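Of the protein chains in this complex, all but one are displayed in their positions.
When the chains are written out, they are named A, B and C in that same order, and each has its own residue count from 1.
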Amino acid sequence: MAEKTYLQAISDALRQEMRRDQRVFVIGEDVGVYGGAFKVTLGFQEEFGPWRVIDSPLSETAIVAGCTGAAIVGMRPVAEMQFADFVSCAWDHLTTVAAKQRYRAGTPVPIVVRLPSGGGFSGGPFHSQNPESSFAHIAGLKCVCPATPEDAKGLLIAAIEDPNPVLFFEHKHLYRRIKGEVPDERYTVPIGKARTHRAGEDVTVVTWGAMVYTADEAAKQLEADDVSVEIVDLRSVMPWDKGAVLESVRKTSKVLVLHEDTRTGGFGAEIAATIAEEAFEDLDAPIKRIAAPDTPVPFSPPLEKAFIPQVDDVAAGLRELAQNYMNCLDLALPSPRTQDA
Amino acid sequence: MAEKTYLQAISDALRQEMRRDQRVFVIGEDVGVYGGAFKVTLGFQEEFGPWRVIDSPLSETAIVAGCTGAAIVGMRPVAEMQFADFVSCAWDHLTTVAAKQRYRAGTPVPIVVRLPSGGGFSGGPFHSQNPESSFAHIAGLKCVCPATPEDAKGLLIAAIEDPNPVLFFEHKHLYRRIKGEVPDERYTVPIGKARTHRAGEDVTVVTWGAMVYTADEAAKQLEADDVSVEIVDLRSVMPWDKGAVLESVRKTSKVLVLHEDTRTGGFGAEIAATIAEEAFEDLDAPIKRIAAPDTPVPFSPPLEKAFIPQVDDVAAGLRELAQNYMNCLDLALPSPRTQDA
Amino acid sequence: MAVREAEPITSLREVKEAGLDREDLLDIYRHMLVTRGIEERGHILYKQGKIPGSFYTGRGNEASAVGVATAMGPDDWGTPLHRDMGVHVTRGVEPWRIFAQYMGRVDGPTKGKDGNVHMADSNLGLIAMVSHLPAMLPVAVGCALAFRIRNERRVAVAWFGEGAAARGDTHEGMNLAGVRRLPVVFVCDNNQWAYSTPTYLGYGIEHLADRAAAYGFEGVVVDGTDVLAVYREAKRAIEKAREGGGPTLIESLTLRMEGHAVHDDAFYVPRELFEEWARKDPIERYRTWLRENADMSDEEEDELTGGVKKLLNDAIRRAEESPLPDPDTLAHGVYATPEELDTPHHK
Partner (left out) sequence: MAVREAEPITSLREVKEAGLDREDLLDIYRHMLVTRGIEERGHILYKQGKIPGSFYTGRGNEASAVGVATAMGPDDWGTPLHRDMGVHVTRGVEPWRIFAQYMGRVDGPTKGKDGNVHMADSNLGLIAMVSHLPAMLPVAVGCALAFRIRNERRVAVAWFGEGAAARGDTHEGMNLAGVRRLPVVFVCDNNQWAYSTPTYLGYGIEHLADRAAAYGFEGVVVDGTDVLAVYREAKRAIEKAREGGGPTLIESLTLRMEGHAVHDDAFYVPRELFEEWARKDPIERYRTWLRENADMSDEEEDELTGGVKKLLNDAIRRAEESPLPDPDTLAHGVYATPEELDTPHHK
């Protein structure tokens, strides 16, 4: 057990798997001598050689489709997109071939695509995106979004083990900022199981990735108002842990769904819609969503700050929900529903 | 005014615009001599010549990106994807360049991409998809999904006029099956305005495209049960007419969101989530979604039939909602909410 | 660099040099007959309403598909496309399963999940195509990459149409294969049309094989109606790749002898062209060659064609007995389970 950054946890996990399993190789732009744009594979090529740490041409389709081919003949490829944004160039392959090959043809495609994602550094419209919602809609893909170093390791190993195409969203803003204890031994964290980041009684926040920390800060603010916030870190959005979310919602009766990706059609909509369908009777307030507005990610700092959900935005949202709850109590008899009916 | 098929309405509208406006041209695979896979541009090349009706190589990125370039220097291009499914090959261009150019660089991109979409013919996983949900999540794009011949014409002309990239989803199952009166003169139908396909009092169905007709059949079944169903045909999912949906929901207090695309992360989730947030107090029952299950579109008829929402599925969903409504009335005092609180 | 244009094969001696004995020669003929037979029968079944969706054939491409597949080794992999039924037949897919596939029955390789030639048996080293062309080409390159990583003497074969050559996937796959000198052979089924689009609207050069030079490997044009010449060129290219010599691009020239699919009467193809290429029918051409060069006798031929006929009749019968899939299985198999990877390829 040692304290590691989120980045180090990913790097070490990958190295461990490559040592353990000859079938695992990495391919991507500048992953060799350079160690990748974020240095996740630094030193890998020296250890594993140029045929297991492959500097590819600037060619996202060839990278990911190449992984699919290699996987089908028995390898366990791990592709790196230099930034998550560039996976748009492999969209067709992922959604057309990789996602559907098992269903159509019975051919498993065990590939992992690593995606450094997220904003907060004035990376602008093409180095800041969180494209997990787009992929989560495509049946056959899995989308993993760890928030802690421990999960990053355990989920990456689970992703490599998984017999399906897994998109592994690594939030760049966590890379060096977030540290935590990471077990040395090999372990997996099951894909599709949420984690209670913070237990609470009054309001549930459902979120993932870097927003877990934003929610946590906001929850601390709410302590002052005597509102106890539960944070459910989904850890993967496809599959997502519906059971854990519904359980928390049943407890708190109020829920805020939070993500960094843009709002309309973002995966938060799926979560909110599911709650509205399956836990409707348990709700004491409207389901609130906080997400980025429907724009590209702007470059200039004041715009980017306004774009990415901030602690204050989340705290305000939580207060509103808590408030609404109070109003609800007042109206309990007769209920607003019966008035309409 | 004449009765026309949905297909004829699209074809005539496009021809009308090309006669009227020299800037409009069409490009796509086999759109020339062959008139396109569905014969929408039959006879166009004879009339407008090979430089306004351009048979392109098999090259979706070049087609759509080419349209963007041409649009920026003053044309009004209309691209045809041979099947909507193939637009995945232009995903990067549409989401990276076309969608963001106005916001980033102030450059409008007035292009239209025509997308013959939808299933029901054993087209299998790659000739049956409804990819509107994926694009509706991308800020900067518009997604239009007409259900009637009249709307098909008016919305296509509106799309060509629109200064933004518009994806025009033409449902193949409507092409020759659906007929209706279509005005001869030029007119537009505003993008973003829903249409009440059927007025009702008890339950709202929000849907678009071919599912409008499925909902309509189901609504007829429900007449027997004395349940009156309102059908809101969105006509476009981006922008979508939130006002019209909320208004109908406020009236009926029960809503079913229906679409042919797969369920998880489909655009129905956005609609349901919005209702859950903004009309929560008006609801008398959980928000129900009916959509295709999370699988690729299967080929074999019994599977495809089970995949695409059928009239009976929708009718059952409506009955359940109506039923739930009855239960709700029983429980009105004390309400389930206050029990939890 | 001008591409090499392959000579026809004229004598039995040349064939022997290329590694085929008489048994092989008859097998090739049988595979071509079965290939055409499957598609002709399929067409009839389609017209009888027994095949849902659309229907495609590779008429005119039998020599090319069978020739290349014959040159592949048992451990090689390939990604055949919609004109390459001959590849499936040659690698040993049982015809009844193909009819079951056509008809959307559970015994088709995709169990009714997908239709027509969108299928493959991965136990035979084939990967099922998707519609999107040529999305499987860089996948084949990925197979070759794995072979190279593991230093195996195996080769991948990637088919693509001359129309699909315009797509970015072709380029990305070939570029990666070229820069890494991967053991892959690219086979361009150049049948002169891409749906209704003639080659001169698809690309601005004469021979697509010339593109090989843009990636640093060899290109060759072969007459796709000459099964033995196709075999020889494929064999050369495959063995070269196996020996570490890198990729080859083989352009196999044919004419698509029918419409793009069953609904298309190909009005846009000049009739004379069909007549001209009908005279070069690959099966007829090979039959003549076999009679003239390999002493194929009347009895042998009757036995062979009779056998094919029986095979197909039995196959259709058996396929029709295969049930349609149970709607309750609709959502099965979207995701693979760990046990599925316990196959020979995943060790």
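In the analysis below, a residue touches a chain if its C-beta (ideal position, glycine included) is under 8 Å from a C-beta of that chain, and two chains touch if they have at least 3 such contacts.
Only a predicted model underlies this, so the values are computations on that prediction, with no experimental measurement involved.
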* Structure fact -> Full-assembly contacts of the left-out chain, visible side only, are chains A, B, C
* Structure fact -> The one of C:4, C:22 or C:181 in touch with the missing chain is C:181
* To do: Consider the whole complex, including the chain that is not shown, and state which of B:13, B:67 or B:321 touches that chain.
  => B:67
* Asked: Of the residues C:107, C:169 or C:226, which one touches the chain left out of the display?
  -> C:169
* Asked: Of C:73, C:216, C:245 or C:327, which residue touches the hidden chain?
  -> C:216
* Structure fact -> It is residues of chain C that touch the chain not shown, namely 1, 166-172, 175-176, 178-181, 200-205, 210-211, 213-217
* **Sites on chain B contacted by the missing partner chain, in the whole complex** => 23, 25, 27, 51-52, 54, 56-57, 59, 61-62, 65-75, 77, 92-93, 96-97, 100-110, 139-140, 142, 161-164
* **Residues of chain A in contact with the chain not shown** => 29-30, 32-34, 37, 55-62, 82-83, 85-86, 88-89, 121-127, 293-296, 298-303, 305-307
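FYI, only the chains that are shown with their structure count from here on.
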* Asked: How many Å are there between the centre of chain A and the centre of chain B, using C-alpha atoms for each centre?
  -> 29
* So how far apart, in whole Å, are chain B and chain C when each is placed at the average of its C-alpha atoms? -> 38
* To do: Starting from the mean Cα coordinates of chain A and chain C, work out the distance between those two points in Å.
  => 41
* Structure fact -> Listed in rising order, chain A residues that touch 2 or more other chains are 92, 96, 100, 103-104, 139-140
* Give the residues of chain C that touch two or more other chains, as numbers and ranges in rising order. => 110, 113-114, 118, 130-132, 168, 334
